[in-house]
Every structure is written in C-alpha cells, then in structure tokens.
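Structure record follows, encoded as structure tokens.
Only one protein chain is missing; all other protein chains are in place.
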Amino acid sequence: MEFTFFAAGIVALATTARVITCANPVHALLYLITSMLALAIDFYALGAAFAAVLEVVVYAGAIMVLFVFVVMMLNLNNETVAREKSWLRPQLWAGPAAAAGLLLLALLWALIFGGIEYGGITGEELAAREVGMNLFGPYVLVVELAAFLLLAALVVAAHIGRDDTDQVSDAAARGERVTTNVRESR
Amino acid sequence: MMEFTQAEALGVLATVAKTLIILVGAVLMAALMIPIERRLLGLWQDRYGPNRVGPFGSLQVVADMVKIFFKEDWIPPFADKAVFVVAPAIIMVTSLLAFAVIPFTPTWTVANLNVGVLFLLAMSSLGVYSVIFAGWASDNKYALIGAMRTAAQMISYEVFMGLSLLGVVLLAGSFNLGDIIESQRGMWNVIPQFPAFVIFFIAGCAEIHRAPFDLPEAEQELTAGYHTEYSGMKFGMFFVGEYLGIVLISCLVTVLFFGGWLGPWLPGFVWFFLKAFTFMCFFVLLRASTVRPRYDQLMAFGWKILLPIAIVNVAITGAIVVATS
C-alpha cells in the first residue's frame, strides 16, 4: 500500500506540474484528469475508499467533463497554443514561483522538525457507513450549509437559464414542432 | 522486498489467472455480441443476417476482425494526434475495469470492493472522456457535435443511474455487489424496485449510447458522430467498446435487480449467464424496434420524468427501510 501511495503521489505531482506548463488547454485538462485519478488512488491507499470513488465520480467524471466541454466550445487552435507559450516567460513566473518555493520550504521545515511522526500507510478501510455517520453526526451543520450553498447555486442557475418563451418550450417538451419564430412572438 | 510464502504466491497466481479469464471472457462475449446482434436484427426484420462464414455465421466476427486489422489505420493530418490515439483506449480500459467488481459466482470476482457500486459509476463516468476526446481530437464538425451531445447525455443520465441504484443499495445496506446479490435471496430486487430497474435500464442504454439513445453517433444526421474520422483497429476498439458496454450493463442489471447467480437447480454461473444474455438480446430488440428521440426530448425525458421518479423511489424506499428496521 505504501508503494501504491507514493507511486500515485509522484504521478499526481508530475501531472499537476504539466497542467501548469502545458500550452495546449485540452492537453492540460487531460493531465488534470490524470492527476485527479492519481489523487483518488492516494485516497484509496489511505483507506478512504469512499472518498476515492467519489473523487472519480464527481471531480474526474462530472466536473472535469464540463471543463472539457467549455474548452472544446472555445474552438482553440494553434494560435492560442502559441500565445499561451509566449505567456510562459520566466519573468512572469519567477516571482510567484519563488514565493511558493518559500512556502514549500516552510512546510518541509515544519514536517521534518515539527515532531510529526510518520504514521505509516496500512490501507485500512474506512467504510461508507462511518463516513455517513460522521457527516450526519458531528458535521451535520457543515453538510446543511453546503446544501444551502448548492441550493442557492441551483436557484441562480435556474434563474439565468430560464426561458421566457414558455409557450415554445412547452410545445417542444410535448414533442410538437415549433414553427413560430421566437423573436417575432414576443 | 516482501517475502512470499508458497501459498501466497499461489494465491496471487490464481487471482491473475482469474482476472485474465474474466477479461478474455468479457472481450470474447463482446465480440460474440456482434454476430449475435446482426443475426437477431435479421430475425426481427424478416431477413437472415450474416449466415455464410462458419456455422450459422458465427465466424463472421473473425472475418470482420481480420478485415479491420488489415485496414489502413489513418490519422487525419488536422487531428490532435496524442488525444486521437488515447481516446479509443479509454473506453476499452474503463469498460474492462468495470468488469473487475462484478461477481459472476460467489467466488468469481476479481476485486471484491466494498464500494463496488460506486466504482462502477466511476468507471462509466470516465468512459465519457473517450467519446469527448475522440470528437474533439478529430477536428471535424460532425465528430464535435457528437461529442457535445455525448457530454450532455452521459452526464445527465449518470445522475439517474446513480439515483436509481440508491434504492437497491438501501435495501441491501451495502455498496458491495456480492452483498447486494445475497440480499436478494428472498425476492429479486426487480419486484420492490421496479421503477429503479426501468430507470437503470434506460439510463444504462443512454450511458453506452445504444439505440434508441445513440444520438452521439446518429448515422443519419452525423455520418458516424464522434468516430467519423476513425478507421482500422482504432475504430474496432470503439466498436468492441460499445459491445463491452452492452455486456457490462446486462451483467449489472442481472446483479442489481435479478439476483445475479441465484437460482434453483442450475449452477450459479449458468444462471448468471442466462440472465445476462437475456438482457443482451433485449438490447438488440430495443435497437430493432425503437426510434431515436430528438435531442431536447432526450434531455426533457431525463430531467423531467426520470429524475422525479428516481428521487421519489429513493425517498419511499428509504422511508420503508427506516420504518422496518
């Protein structure tokens, strides 16, 4: 299990690096998906099988599909790739990279000298039942808040995407042919 | 390095052998589905179908494979090469991986995952990429339209698929497919969960984009949809991948709603095979008889009819489970 964890971890790191440096957006997304799959394997190795599959179902399987969907719609071509490449100049990323490197050093410092012990990876499984008990026990408030947030998002999406031409959409839902021009009927 | 005792090594070998047998079996079944489908379509359309190569045309698939192997494997110059090549592999890998958690008999499963049901959903949701990337990498308007349709169709129908499964999971109290089969000893799930069965079957049909939900391909409008630009063995992979999907969904329906290996007199595997095969044939019957809906009808049907039914089903099942426990 330890081997699996670290192998998947390396894959995740490498692909994430490629996500940032890849000029072609669709290729970058492909790397992002791979990195999420690697993360899912890490979750599984840590015993969180439930989280692992949810990571694949929700993030890799649904949200990333929408990303890909949008990127595909943008009709990117070689010019975009060239422009992306021109943006990847050292002047632009040197500063942020240095700052992030500092943070990494701090993190490593804390990890090595902070007295944290390496617990080992046993792959003991946390069943879905426990996850559920926890979600609706100690964390029920968080769950409810998240539900509120999602509901709000849903309402907003429904509001933005609403169709004023009720007549037309109803007819379409009934499977009838709509011949009237939408703009004229307004 | 870890040290293996002899028994452990034998166990590993047995697992590998089992895995290989199931993999090869699944692919063979998928390949066999091709002539079976053509013969059955022939039967239902008052004609014969391929009946020349081998006894009853059973070797037709071999002939087709030989033909497809020798075809030129062409990559269009305007395509995105890497993605174009990866796409057909994704569908094969995800469908084959999904077979890992299916229990064919009490002892025959590759990976007895505790989150088996979710793993299946995960694999089917990853299968979307195959179609989307194929459509995008082809750089062809028909392929792209097919890919767009797939993205919307598969993401939506995955929701109903997952929701319809929740009722079954609630009844069994586990995500493990073996436990789900065992929980059907008294009564097959298809009786208490009939709406879920119908929704699952329809959503499964849409997931593997089979007729009548084959809008991503829709040869009458999109030439061949996402695999318009594919030829040779890459096309063959899409083709076999589609039939792998049929075998997979049939196995799933058997496991989740028809008691898997359970059944009197005959050994478990025979029962499993008979049930799954019935559903494979039913897929063909659906293709022979139903018409393809329009795109907005497909979406409206999913979100306005299937989703409410699935949610009500989960709510009622949950209430009953809570009340009786």
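So that you can tell them apart, the chains are marked A and B in the order they are listed, and the count of residues begins at 1 in each.
Note that in this section a contact is a pair of C-beta atoms (placed from the backbone, for glycine too) under 8 Å apart; a residue touches a chain by one contact, two chains touch by 3 or more.
Heads up, the rule we're going with is that contacts and distances are computed from a predicted model.
Undergrad: Can you pick, from "phosphoenolpyruvate--glycerone phosphotransferase", "Phosphate transport system permease protein PstA", "Energy-coupling factor transporter ATP-binding protein EcfA1" or "NADH-quinone oxidoreductase subunit I", the UniProt protein name of the chain not displayed?
TA: UniProt lists the chain that is not shown as "NADH-quinone oxidoreductase subunit I".
Undergrad: Which of the visible chains would the unseen chain be in contact with across the whole complex?
TA: Every shown chain touched by the left-out chain: B.
Undergrad: Touching the hidden chain in the complete assembly: which of B:44, B:108, B:277 or B:295 does that?
TA: B:44
Undergrad: So one chain is hidden, and I want to know which residue out of B:65, B:262, B:288 or B:307 touches that hidden chain in the complete assembly.
TA: Final answer for the missing-chain contact: B:288.
Undergrad: Tell me which stretches of subunit B touch the chain missing from the display.
TA: 42-48, 285-286, 288-290, 305
Please note the rule applied: only the chains that are shown with their structure count from here on.
Undergrad: What residues of subunit B sit close enough to touch subunit A in their complex?
TA: 80, 82-83, 86, 113-115, 118-119, 121-122, 125-126, 128-129, 132-133, 135-136, 144, 147-148, 151-152, 154-155, 158, 162, 175, 294, 296-297, 300, 304
Undergrad: Considering the complex alone, what residue numbers of subunit A touch subunit B?
TA: Residues in contact with subunit B: 24, 26-27, 30, 33, 49-50, 52-54, 56-57, 60-62, 65-66, 68-69, 72-73, 125, 127-128, 172-173, 175.
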